[in-house]
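The complex appears here without one of its protein chains, the remainder shown in place.
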Amino acid sequence: MYTELIKPENLVYTKTKVMTDKELSYCPGCGHGTAHRIIMEVIEEMGIQGETIGVAPVGCSVLAYEFMNIDVQQAAHGRAPALATAIKRLWPEKYVFTYQGDGDLAAIGTAETIHACNRGENIVIVFINNGIYGMTGGQMAPTTLPNMKSSTSPYGRDEVEMGHPLKMTELVANLPGVYYVTRQAVHKPGHVRKAKKAIRKAFENTAKKTGVSFVEIVSNCNSGWKMRPTDANQWMEDNMFPYYQLGDIKVDGLFVNK
Amino acid sequence: MKELRLMKGNEAMAEAMIRAGYDGYFGYPITPQSEVMEYLQAERPMERTGMVVLQAESEVASINMLYGGAGSGKNVVTSSSSPGISLMQEGLSYIAGAELPCLVINVQRGGPGLGDIQPAQADYFQAVKGGGHGDYKLIVIAPASVQESSDFVKLALELSNKYRNPVMILTDGAIGQMMEKVELFPHQPRWTIEEIKEKKPWATFGKPADGERRIITSLDLLPEKLEAHNTHLQEKYRTIEKNEVRYEEIMCEDAEYIFVAYGLASRICQKTIQLLRDKGIKVGIVRPITLYPFPKDILKSYASKVKGFFVVEMNAGQMVEDVQLAVECKEKVGFYGRTGGVLPTPEEVMEAFEKSFK
Partner (left out) sequence: MAKVKGVIVVDTERCKGCEVCIPVCPVNVIAMSPKVNGKGYNYMEQIAEACTGCSNCAVVCPDGVITVYRSK
């Protein structure tokens, strides 16, 4: 190819140094890698690599600290918002964020999520929603869609038996302590760029001590959904997006009326 | 100039947290220890020392706030009572695995289950054998007075940092609720950021510009690595066992029999041994102060000199097993215990002893 262009001054995009150079453990095409990267890009652009503490969950991203070149604590399943609460209150000038999957945040960690939000902690909560428990092999999660198959709903999630998919994002948006709520995606360039802006806004909010900034990223789970990545992304658009609608839900403390 | 006060055990511990220089307290209401957080909130330590006090939504959240706070290099503490401490067991295992210095206070109450709110000692096994998963140890210290309740809060800060290990104060509802004279120790300053950087370079308070980022985790997916970590933990526990045993000997010099009791039970026994001595039976007490590390050697040293041991607890018999182990089951070890939060009287303890050693 036209290699004359390969000169530092022509560089427009490369993986940020705030990601480690460790190979990602995620399945091919999994949105976790992209989500990690845009958060680290925001941290790099804001120059806060030495001021940010991340809290990783239990789930596929339990190993997030292998890939994020910042100080990170690994929390027990569902407890990340509690850790983040204490870290932020004890280090008020630092940037603190949690990075959690749907099982972590919307199942076992429901109480920690709701109460950190209700207290209006000045933290960022990044919530990766792929409607399934990925790490443990594709079990049903509170966010699993109606009739969606999983290893513990092999005939599809039965809403009569197991209730309806839990929209944690809309739930926490009702809490006055939550200042910014948005739902994004990272499967296409346009979405990635928008998601990155949202994360940048969330981090900037914490500096203004305005309460919780809650960024949901609807993502895929290729191994759990048993689909090729590109098919999974299509399935996500056709099935997840209608239920988990993308866009800002609450900005600067006010609901965005659609 | 001595600072003397008449205080409840719970309040003395709260005041001691502020004075010892703790950075944060995260807790949840539960009888019989809610006074700890009530006192702290009333004192507004944020203004006194900059100490953070936060009421969490549950004991599960509280212990995980402790994990986060301790992992970020701050000296943090929580308190609860038996049912709440059960909810904290997962967190304690993570904290021990990640080697995070902190203090957890258990003001024991009657169990099992919801039990009652009377004093008890039935969480001994949970505290010293480990109520969470995995091989880990808490340093467990048992006060027998309001004075010790205050002093051990300061001791806990030192020991937890000396060994990078969680410490538990195992007290009970009576000591927590009763008022006694207490001499308060002078204020110790909270650690500065420089001190944290120097003493806790492993803590996560922001990646140093010129250094590696830090990780607080208890996860090790490679069994060999996890085993190496366990080996390190066990070596640490052996060191603690060698250096940190604490106990009190009461009238043991001429003792024919030795009572073994801690905390509140040891105070009841002090009356019992007077009653027995009035009858000409020479009895002493060895009062374990650290329940882990357990004072095995001192008990073993008395084994050949006395006719027997008599263990008194407010439970169905837990520490008695450690006493039997300490004397390698070669000596007679009697036991008397009341459960459900019932306090034994000195007289009934005496009768039980006499029946046991007729």
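Every chain is named by a letter (A and B) in the order it is written, and numbering of its residues begins at 1.
We take it that a contact is a pair of C-beta atoms (placed from the backbone, for glycine too) under 8 Å apart; a residue touches a chain by one contact, two chains touch by 3 or more.
Bear in mind the structure is a predicted one, so any value in this text is a computation, not a measurement.
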Neighbouring displayed chains - absent chain, whole complex: A
Residues of subunit A (touch criterion as defined above) contacting the omitted chain: 1-3, 5-7, 9-16, 19, 23-24, 26-34, 37, 186-189, 192-193, 222, 228-230, 233
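Keep in mind that, in the parts below, only the chains that are shown with their structure count from here on.
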Intercentroid distance (Cα basis), subunit B paired with subunit A, Å: 39
Residues of subunit A defined as touching subunit B within the complex: 49-53, 55, 62-63, 65, 68-76, 79, 82-87, 89-91, 94, 111-112, 114-115
Touching residues (chain side subunit B, partner subunit A) in the complex: 23-24, 26, 52, 54, 56-58, 60-62, 64-69, 71-72, 74, 76, 90-91, 94, 204-209, 213-219
